[in-house]
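Note that one protein chain of the assembly has been removed; the remaining protein chains are unaltered in position.
Chain nomenclature is as follows: A, B, C and D, assigned in order of appearance, with residue numbering initiated at 1 for each chain independently.
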Amino acid sequence: MGETAGSSVQNEPRGQDFEQVLGQSDARLARFEDRPPGLIAALQHGLHGNPTLVPVIVLVVAIAVFGLIAGGKFFSPFNLTLILQQVSIIGILAAAQSLIVLTAGIDLSVAAIMVLMSVIAGNLAVFMGVPTVLALLVAFAGGSAAGLMNGFFVTKVKLPPFITTLGTWSIFFALNLWLSGAQSIRSQDIDRNAPLLKFWGEGFAFFGARVTYGSLLMIAVFLVLWYLLNRTAWGRHVYAVGDDREAAELAGIQADRVLLSVYGLSGFVCAIAAWASIGRVGSISPQSFYEGNLQSITAVVVGGISLFGGRGSILGALFGALIVGVFQSGLRLANVDVLWQVFAIGWLIILAVAIDQWIRKVSR
Amino acid sequence: MGETAGSSVQNEPRGQDFEQVLGQSDARLARFEDRPPGLIAALQHGLHGNPTLVPVIVLVVAIAVFGLIAGGKFFSPFNLTLILQQVSIIGILAAAQSLIVLTAGIDLSVAAIMVLMSVIAGNLAVFMGVPTVLALLVAFAGGSAAGLMNGFFVTKVKLPPFITTLGTWSIFFALNLWLSGAQSIRSQDIDRNAPLLKFWGEGFAFFGARVTYGSLLMIAVFLVLWYLLNRTAWGRHVYAVGDDREAAELAGIQADRVLLSVYGLSGFVCAIAAWASIGRVGSISPQSFYEGNLQSITAVVVGGISLFGGRGSILGALFGALIVGVFQSGLRLANVDVLWQVFAIGWLIILAVAIDQWIRKVSR
Amino acid sequence: DVGACLITKTDTNPFFVKMKEGASAKAAEMGIALSTYAGKIDGDVETQIAAVESCIAAGAKGILITPSDSRALAPVVGKAREANILVIALDTPFEPADAADATFATDNFMAGEMIGKWAAAKMGDPAGAKIALLDLNPSEVSVDYLRDQGFLQGFGIDIKDPKDIGDEDDPRVVGHDVTNGNEEGGRTAMENLLQKDSGVNLVYTINEPAAAGAYEALKAVGLEHQALIVSVDGGCPGVQNVADGVIGATAMQFPLLMASNGIEAIAAYAADGTKPVNSEGLDFVNTGVTLVTDAPVEGLPSISSEEALHQCWG
Amino acid sequence: MSGQPILSARGLVKRYGRVTALDHADFELMPGEILAVIGDNGAGKTSLIKALCGAVQPDAGEIFLDGRLVRFASPREAQAAGIATVYQTLALSPALSIVDNMFMGREIRKPGLAGTLLRALDREAMRAFAREKLSDLGLMTIQNIDQPVETLSGGQRQGVAVARAAAFGSKVIILDEPTAALGVKESRRVLELILDVKARGIPIILISHNMPHVFEVADRIHVHRLGRRLCVIDPKTHTMSDAVAYMTGAKTPAGMEAA
Partner (left out) sequence: MSGQPILSARGLVKRYGRVTALDHADFELMPGEILAVIGDNGAGKTSLIKALCGAVQPDAGEIFLDGRLVRFASPREAQAAGIATVYQTLALSPALSIVDNMFMGREIRKPGLAGTLLRALDREAMRAFAREKLSDLGLMTIQNIDQPVETLSGGQRQGVAVARAAAFGSKVIILDEPTAALGVKESRRVLELILDVKARGIPIILISHNMPHVFEVADRIHVHRLGRRLCVIDPKTHTMSDAVAYMTGAKTPAGMEAA
C-alpha cells in the first residue's frame, strides 16, 4: 500500500487544530454510585436487577396468604403437589406461549394445536391400530407443522402473530371437530390399546405428596427451554429478534429463520403438552381446554414476560402458572364461589403486572 | 440586543471556507417519477394511496362470489339488509375496538362491557322501576366508567392494554353473572315495562328490504367517529399517540389524557352497543356475545387497521364487519356446516390481512 | 319441496352431533331438505339468532332448535312463527315454553331425580353420604340447575330455591364445582372437592364426560371404590362406562328421537298444518328418560348397560 | 451579558439506576444569548436539557424561569411556558404528515361555528403556514407537505423538527445536536435560522459536538463534564483547543466562572 498517499500524513498530529489537546484527555465519562437512596427504593433496585424474583416473591406471598386463609388443608403436601399437577398442562402451554411472546408475538392457537394433536394421536393409536410410538411421532410432527404454519404466515406473508393465530385458531378448532366427530376417546379404551399415551399421568407418592411424571415433565420443558434461550446462540438470536427485529436483521440475523424455528419449536412443545394432557385428563376430549390459549397468556404475563418481546425469563411463565394455580386452589379451599374466583383472577392479572411495572420503573 | 457581539460578524460571509460556495447551490434533492412500472404494480400503487379501498373491494368481491354460489336467496334485498342487521352489534363493538387499536392497544373487554351494561339497564328499567331514560343514562355512565377503568390501568399503572383488558374482562364477566344471576330478561317483560330499550330493533321496510334503526345507528356511529378522528385536533392526537407515544409526548401531547379519553369514549360506544343489542336480540341475555371481543377484533383487522397503532381508517372496521357478515350469511345459505364456516372465517382473516400487507409492501 | 332447519347449541357436543344425525337421516327418508346450524360454543346466542333469520330468509317450513338461552331466543323464533314457520324446541324448553309451537325434550329435573333416588337406595344409609356435585359452568343455565336440584331432591335433600344451585344447607353436601361438561373439568373439579373432604362417597355429574374425568381423579388417589358416580345423558361412551363400572347409574335421554319426531312433525305441518300436542299434564312432549344401571334397585325401573348399548341415544 | 438569567438551574441531580447522569449540575441562560453546551458523549448534556424542559423529572435541584421557581411535570407544561425543544430523537410521528407533525398539539381550528362547536381543523391554514416555515428553512424541496414523515430522509426530518421549534418557541429554544445528521448546506441553513431567532430576541440553548459551529454562533459556552457544569467560557477569549481541553479533561479551568 506504499503508493497510496491520501491526505493523512503519517506520524504527525492529525485533524483540526483544536484536536491536538486530546492526548491528555481524561477517561472518566460519568459517575457511578452504589448506594440507593431509601428502603423501598433499595428493594425496587434489588428486584430490578433480578426481575425473575418478582413472580417468585408473589408466589411465596400467595402461598403464605392462602395458607393463613384456607388453613392446613392448603398447606398439605398433597394439596401442593396437586396444584403442580393441575397447572402442568397450562404450564407446558405457557412455555410454548413464552417462546412466541419473547419474539414480540402472541399465540392464540397453542391450546387448539394441543387438542388437535391429542385427538390425532388418540385416533391413530386407539382406533386405527397404529403403534403408540408412531402415533406420538405423528403428533409431534403435526404440532411442529402447525407451529410452522403459523410461522410461515408471520414471516413470509408478514402477518402480525395475533392475526395469524386468530385465524389458525379457527382452522385448528374446525379440524379438531372434524377429526374427532366431537367424540371423546374413553380412558378404558386408551388403557386397552395404547396405555403409553397415559404415561405422564403416572407418578409416585411420598409423605402424602403425589408427584406425577407430568409435573416433572413441565419442569423439564422449562429447564431445557431456559438453557436454549440463555446459553446458546439461537437463544440470543430469539431475544434479539424479539427486541428489535430490523436491527437484528441488519446485524446479520436471519430473522425469518429464527422466527420459523421459534414457531416450529412452540408447536412441538404444544404436542408435548398434548401427550401430557392425555395422562392428566385420562381421556382424550376434543372439547377440553377451550380457554387454554388465554390461560397460557395469563401465566406468561403474570410471570413478568413483556408482551413487547425481548424481555423476561421463560422461568417467569412457570411461576406465573403456579401463581394462578395457587390462587385458584386457595380460593376454592376458602369456599369462594366460582364467580368470585373469576373475579379474583382478573385482579390477580392486573396486580401482578402492576407490581412488575413498578419494579421496572427504576430505569425510567 | 446591540450589546451582544458574539463571534458571528453580521453581513459578512459566515462559516468555514468551504461553505462560501453555498450561495449558488441548486434546490433539487431527489427525482420523482409518476408512471409506475407494470399493471399489477399500478393496482398496488393505486391501492397504496387509498388503503381503505382494499376492504371495500374485498367486500364487493365477497358479495359477488356468494351471489354466484348461494344464488338469488343471497342477493335478495331482504337478505342484504338482514346482513346489515346481523353485523350491527359486532359493528358497533368494532368501532369501539378500532379506537383502542388505533392507539396501538387491543381491548378484550368490549363485549363484556356491552353485556354488563345491557344487564344493568335492563334490571333497572324492567325490574326496579327506574324510568328507562334514566336506566340508559346509568348504562352510558357505566360503560364510560368501565372504559375509563381500563384507561386508568393503561395510563397510570402503565399496564399493556392486552393485559389490562384480559383482567377486566374476567372482572366484568363475573359482575355480569352476579348482577343477572345468569338469568336472561324476557322479551315480554321488556315490552311491558321498558319498550324504549328495544327501540333500535324497530325499523322500516321497502321492496322486501327491512332496515332497522340499529343498522343506521351503526353507520352513524362510524361516521361520527370518523369525523372526530380525521377532522379534529383530538383525532390527530389519537393517531400521534398510537403511532409513537413517546414522540407525541415530547411534542407536547398529553398522551395519558388522550388515551383516557379514547378508553372512556370506547366504553361509551360499548354502552351504545348495549342498547342496540337489546333491540337486536329482543331480550337481555347475560351469556350472549361471549366471543364478541374476538369478533370485534376480527372485524377491525379484516378492515385493515394496523394492530401496531396509528395507521388505518376507522371506516375499515365497518367494512371488516360487513365482510365477515357477508361471509357467514353466504356460507349459511350455501348450507355449509358450522365447522367449515369456522374454518372459512379463519382463512378469511388470514387472506384479508395478507392482501392488505401486499398493498402496503409498496413502500418498502 | 319442504325445507327444514336444525339449530343446535354447538357442534362440539356428541349429544348434538347425534341429534343432527337423527334429523338428517329422517329428513333424507322423508324427502325434506334439511339445513343444519350450530353455535360455536354453548351460550352463543348471536349465531343462533342469525341462523333462525337465515332460515326465515331461506323460506323454511319448520325449525328445530335447542336454544342456547331459553329466554333470549324467544323473540326471534316469534318472528319465525309470524312467518308461518313451525318452531319446535328440542332438549331445552323456551321460557315461556309456548314461545315455540312444541317442545320435544327430556324432563331434566326428573332425570336428576331418578339418579338421586337410585343413589339413595343404592347407598343404603343416606345419612352417611358425602356428596360432591359437578355442575356445568358459572352461568347456572336451566339444564344445569334442573339436573342438580332434581338429583338432590331425589336423594332426599331439601333444595330450597329449585333454581339456585348451592343454596342448600345439608351437611352431607361437600360442595359444588364446575366442569364445563368435559373430562378435563370433571377431573379438576373432583380433585378440588376431594381436597375439601377426602371422604366423598357420592358424586353427581352434569354429564358423562364430566363423570369420566371425576373417575380419573378418584382413581389417581385410589378412591374409585369409595365413591359412587351418577350422571345424565346415556351416550354410548357413557353407557359403556356404566358397563365398565365407572358410572353407577345414568339417566338416558333420546336426542335422536327428539330430532326424528321433530322432522316428522314438520312434515305433518307442511302437509296439512297440524301441530304436535304436548304430553298430558306437561308443557312439552316428553321424549322420556330411562335409568341405566347394572345394579338395579327396588322400585325403580331400569335397564342394564347391555340393553342400553343397543339403544344409546337412539 | 448582564442582568437576571431567563432560565437557570441549581444542583440538578438525575440518576438512572446506578449511573448518575446529572450530578448537582448548575445552569444559566441569559436573555437573548446563544448558549452552547458542549461535552463528551455521555457527559449528561441531553439529561440536562431534558430536565429543563420537563421530559424527565430531576431527583433533586431547582429550575427557575424568569427568576421564578418552576416545575415542569411534562414537556407540554414547558411548552406552554414558551420553551420549545428539538430533541436528539426528533419526536416526530412517522405515520403522520409533515403538517400534522408541525402542528401537533397546537392545531388551528376553523373560524366560526365549525371550529368552536364542531372543533373542525382548518387544514388549509395549517398547510399554508407549514409551507411558509419550511421555505424559510429552505426545506420546500420536500415535494408534498401531506406526505408522511417516515418517507423523509434523516436530514429532512431534522429540518421539520427544527422548523417546528423555530415556529413555536416564544421564550427559549433548545436544540439538541440539530445539525448532527445534516449536510453542509442544510447545517448552514440551521445555523442561519439560529441567528435569525436570536435576532428576534429569543435565547437559544445549542448542544453540539461541532466546534466550528459552536464558536461561530455561541455567545457563551457551557462546558459539561461528568454530569455537571465544569465552567462557562467566552468564545471570544478562548480558543477551540481550550474548550476541547476542558471538556475532555485534558486541562482544568483555572480562575474562571467555575461551577
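Note that a contact is a pair of C-beta atoms (placed from the backbone, for glycine too) under 8 Å apart; a residue touches a chain by one contact, two chains touch by 3 or more.
Predicted model only: the values in this text are computed from it and were never measured.
Considering the complete complex, the chain that is not shown touches A, B, D. Considering the full assembly, D:184 is the residue among D:70, D:120, D:145 or D:184 that touches the omitted chain.
Check D:10, D:109, D:171 or D:209 against the missing chain and you find that the one touching it is D:209. Contact with the undisplayed chain is limited, among A:82, A:217 or A:248, to A:248. As for the chain not pictured, it touches subunit D at residues 16-17, 19, 39-43, 46, 88, 141, 143, 151-156, 158-159, 177, 180-187, 209-211, 244, 247-248. Think of the hidden chain as still there; on subunit B it touches residues 16-34, 45, 48, 362-363. In the full complex, subunit A touches the hidden chain at residues 1, 3-8, 14-16, 18-19, 22, 25, 27-30, 32, 227, 231-234, 236-237, 239-240, 243-244, 246-254, 310-311, 363.
Everything below uses one rule, namely that only the chains that are shown with their structure count from here on.
Looking at A-C alongside B-D, one finds more C-beta pairs in contact between the chains of B-D. Here the spacing of subunit B and subunit D, counted between their Cα centres, is 38 Å. Inter-chain centre distance (subunit A to subunit B, centres taken as mean C-alpha positions): 30 Å.
If you average the CA atoms of subunit C and of subunit D, the two centres end up 73 Å from each other.
Residue positions of subunit A touching 2 or more other chains: 177, 339, 342.
In subunit D, there is no position where the chain touches two or more neighbouring chains simultaneously.
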